[in-house]
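A single protein chain has been omitted from the complex, and every remaining protein chain is retained in its original position.
Naming follows writing order (A, B and C), and every chain is counted from residue 1.
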Amino acid sequence: MSVVIPYNVDPNPETGLYNAKLGVWLFLASEVMLFGALFSTYILLRTAAPAWPTGSDILNVPVAFVNTLVLIASSVTMVMSWASLKLNDFAKYKLYMGITCLCALAFLGIKAYEYGTKFSHGDFPANSTFLGIYFVLTGLHMLHVIGGLIVNGYLWGPGSKMFQTEPDRFANRIEVAGLYWHFVDLVWIFLFPVLYLLPGAGVVAGGGH
Amino acid sequence: MEPATTDSHADAHEEHHEESFWRKYVFSQDHKMIGIQYGLTALVFMLLGFCLMLLMRWQLAYPGKPIPAIGGLFGADNAPGGIMLPEFYNQLGAMHGTIMVFMAVVPLLVGAFGNYVVPLQIGAPDMAFPKLNMASYWCFLPGGLLMASSFFLPGGAARSGWTSYPPLSVLEDGQTVWLFGMILLITSSLLGAVNFLVTIIQMRAPGLTWMRLPFFVWAQLVTSFLLLLAFPPLEAAGVLQLFDRLVDTSFFMPDGLVISGEMEDFRSGGGSPLLWQHLFWFLAHPEVYVLVLPAMGMVGEIIANNTRKPIWGYKSLVYSVVFLGFMSFIVWAHHMFMTGMGTVISAFFQTTTMIISIPSVIILTCLLLSLWGGSIRFNTPMLFALAFLPMFAIGGLTGLPLGLTASDIPLHDTYYVIGHFHYVVAPGTIFAIFAGIYYWYPKVTGRKMSELLGKLHFWPSLLFINGIFFPMLIQGMAGLSRRLYDGGLTYEFAKDVMVWNKMMTWSAFGLAVVQIFFIVNFFMSLKTGEKVGGNPWRATTLEWTDAPSPPIGHGNFPKIPTVFRPAYEYSAPGSDEDFTAQSQPQEA
Amino acid sequence: MKDFLNLPPDWSAHGAPIDNLIALIHWVMLILFVGWGAYYILVLIKFRAGASPKADYHGAKGTISKYVEVAVVVFEVAILVAFAFPLWNERVAELPDENESERIRVVAEQFAWNFHYPGADGEWGRTAPELVDTAANPLGLDRDDPASADDIHTLNNLYLPVDKPIILYLTSKDVIHSLNLPYLRVKQDTIPGQTIPVHFVAKQTGESEVACAQLCGLTHYRMKGFLHIQSQQDYQSWHDERTQAAAAAAAAAGM
Partner (left out) sequence: MSGHSPEEIRASVKVYMLVFGALAVGTVVTVLASYLDIPIGLAITLALLIAAVKASLVALFFMHLKGEVRTIMWTLMITALFFVVLIAVPLSGYADSLSIQWSSWGLGH
């Protein structure tokens, strides 16, 4: 038997929220603290280090620049897919959500290429605290992209059947998935300048090892 | 099981098909079943943590003497000839702490009591996200089993203390499994925290305004908030430590490390050992309030019920709990006073530490004043709840000298600290858990536990537990260090307080023996316990007044109740009964 | 007033205020606990169901509890401002003049204490991790540095002069340890990658122990050293002797 959980679809009049929306915001709050700890690590390691490299000397800025645009684009198509649903245009929804997923795939492909070149150049996390935190931050972010891709892919494909039966609930799902997806984008918006663009300081010793 | 009327028979039959054994008992989405799963699992882990402690206590009282009877079971790697090795002792210490905190007490307080009681108390049919709830248990169980199994894996269990300070933890065996286990346990707690917050914020029954919430629900709300925001940094730190261990990064490893004469030149260096401590204690201080807030909530419920009067100062209690939750995020560095802390930061953390004791004093004061004017029933749950008060007071008060840097110098890392926090978690929280089990047992099973066995459990437990922990304060004051394999035998300066060790250890064994009353009572009462009606304690809150005991299956309430009154309307003027249900309409 | 605490003997110049602070807090704790405890027992007897069959809906009145709470606040503020802050300031921010103090490097390792005295020139020789050799050169001392010639190294034995400011510079080669000198009211973590100064004056000669207070691995429990607080003359002759011996050994090695 199934239990009817209140405010699963319609907002609670007192808070103005349906459950999943509050849930995902709380989850994002915890994500803020997760990445916050890693940013804290970055700042402390950098402050304590006698020298810190300039990101662009080690990392590939043009590639990351393209990736940033890809992720931003996917954020826009995500919000557009939600708007299309609200306008009852299911075909458009499919289109935009499809693009979102393709963008996510593109982002992952580009990231994999970047990792690949790093590894083939012998740039491993153990080489410096800069590379260490670079791999942890971008790696964790990549896991979030993969998670988002799985959810969005489901909502684009098999999950979209729900639109026929419970359109409101489905639109909610898209909104919630969107909140998460925008957050992933938002994290990258900080990662890009912090890792790739910020100028370093001091003379970095050695060529890596 | 319930006799079904012919009318609903077909229905029931269908349900039966739908809810297979697996769906009903294993992969259940019903918060009550999940609560029971959490409870039983965590009790088993608690027993394990308890047994590890007994082994340690044996070694502390009789260093180098073979463990009697079972000494041969641990193998030559751990205890050749039954004599415990230092590496085994260190594993026992680290795992006792980890198991008790993350696998026993938190899952009991939040996973079991929170899950079972909160939706019932707020008049909700279930948690907001039943599937997530199930997922959270199914992260907890493998996490816990992984941790527990680490004793049997090559390399053994973690041995760097539950605090896992690097560089040691990066170098020692067993830590990788610990880290993976922690990541699972943290994930489980985070899922649970989101679920509790949404449930409490969104799904309170009509009329159940914030100031009518049972105090226990408030405590769970704040607790969930602490888990939500404090755990992620430890998760991040755990990932970083895994990197340090598995791919030789240097997040926590500084320049110029020389381990047993060998330079660690495969690492880049440049990391900070203190960074781990910040990230760890950013969680672990809020965590200790996670260990005590729900316990306070339960004690509040039980005291109101058994004094037959409203809790005194409900509002101050609520504000204090919220304030305590907030403050607990900004006191963590009081665990790091001896790491070379400057004057400004230490002044900040000493001040916040003193501030955070104020809401605790207010909470204790309110609970104590609630007794005044009551008509006190001394049943087993009440005895445990009453004992919580002075025991928590000892634990809390001994926190004060630790909270000042100067007085922390002689006390830091001594048995005084061990005594301090065990007073809050063992005769404090564990007693509150016992109180909760005795109190809500009839809710879950429809039967009461035996009062006689309960009292046989309570009185000696109270005696023995003080016999273990009070001497710790004495030993610590004399300077005896914690985490010593030989209990301090190497040193001269604390010789004269070592005499306590035997008495403490025998108290611990005594404590173990009297737990048998509890275990027997717990299982026997399932069959032989006195059958009771829906509301055996004559309580006011919804879980008793509006749901049968045991509650109906998934969905909880025959009809979602509406609330008209504050939580603790006991002995209200003008009422014939000495309690008035929250759901009883006010007369016009 | 503080004997009931049974703290270890105090041989340091700065220990008395710390002990007094601990005693003061414990007296207040005791008063609070006894006060509340007496009330608690009284209430349990007075309001047991047998004696008080009908509960009073309104319960306790009066404002004593408010006063107690305020008193606790006032006490805590006073203790912070009057004792805790100044005491800690004196501990970490007011290092004595280096030229008038005896300065010693303390290098912890699993599971021993290395003490590195600068010798007659008052300067430590250069040390470096790549020079470390467990048996021959545990400090990683650079023998080519002239300043190292007269440096004294002792293992697990800390010699100190009485009545003279002492600054210990604590560090570790491997994991975190903690230097614990219970009789001198000194406890400070030794952290690899950092060198942390600790200062004090011993006001009494005697023999005592150096303990490690931080879990540092297998034999943490046996990471014990010996503390020798000597009269200034005895210390000086010990110091001279060791310096000369060190210099002679260095000269011999140089040949």
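We adopt the following convention: a residue touches a chain if its C-beta (ideal position, glycine included) is under 8 Å from a C-beta of that chain, and two chains touch if they have at least 3 such contacts.
The structure displayed is predicted, hence computed values, not measured ones.
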For the chain that is not shown, enumerate the shown chains it touches in the whole assembly. A, B, C
So which of C:127, C:180, C:230 or C:243 would be touching the chain we can't see? C:127
Contacting the left-out chain: of C:8, C:138 or C:192, that is C:192
Residue among A:75, A:100 or A:128 that touches the chain left out of view: A:75
Absent-chain contact - pick from B:254, B:446, B:487 or B:566: B:254
Kindly note down the residues of subunit A that lie in touch with the hidden chain. 11, 15-18, 21-22, 25-26, 29, 32-33, 36-37, 39-40, 43-44, 47-48, 56, 61, 65, 68-69, 72-73, 75-76, 78-80, 83, 86-87, 168, 171-172, 175, 178-179, 182-183, 185-186, 189-190, 192-194, 197-199, 201
Given the full complex, what residues of subunit C touch the hidden partner chain? 92-93, 95, 105, 107, 123-129, 140, 145, 147-148, 169, 171-173, 192-197
Using the touch rule from the top, list residues of subunit B that touch the missing partner. 201, 229, 233, 254-256, 274-275, 278, 282, 326, 329-330, 333, 340-345
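Definition applied: only the chains that are shown with their structure count from here on.
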Roughly how far is subunit B from subunit C, centre to centre by C-alpha average, rounded to an integer in Å? 33
Centroid spacing, where centroids are CA-atom means, of subunit A and subunit B in whole angstrom: 34
Where subunit C touches two or more other chains at once, the residues are none
Shared-interface residues of subunit A (touching two or more other chains) are none
Taking the complex as given, what residues does subunit B use to touch subunit A? 15, 18-19, 124-126, 128-130, 132, 190, 193-195, 197-198, 201-203, 228-233, 235-237, 239-240, 243, 247-251, 266-268, 270-272, 275, 278-279, 282, 553-555
Can you name the residues of subunit C that touch subunit B in the complex? 5-8, 17-19, 21-22, 25-26, 29, 32-33, 36-37, 39-40, 43-44, 47-49, 52-60, 65, 68-69, 72-73, 76-77, 79-80, 83-85, 87-89, 91-93, 109-110, 128-130, 132-134, 140, 173-176, 178, 180, 182-183, 185-189, 191-194, 196, 208-209, 211, 213-222, 224
Within their complex, state which residues of subunit B touch subunit C. 86-87, 90, 160-161, 165-168, 171-172, 254-261, 263, 269, 271-274, 307-310, 312, 338-343, 346-347, 350-351, 354, 357-358, 361-362, 364-365, 368-378, 386, 389-390, 393-394, 397-398, 400-401, 404-407, 409-414, 474, 477-479, 481, 483-486, 488, 490-494, 497, 570-573, 578
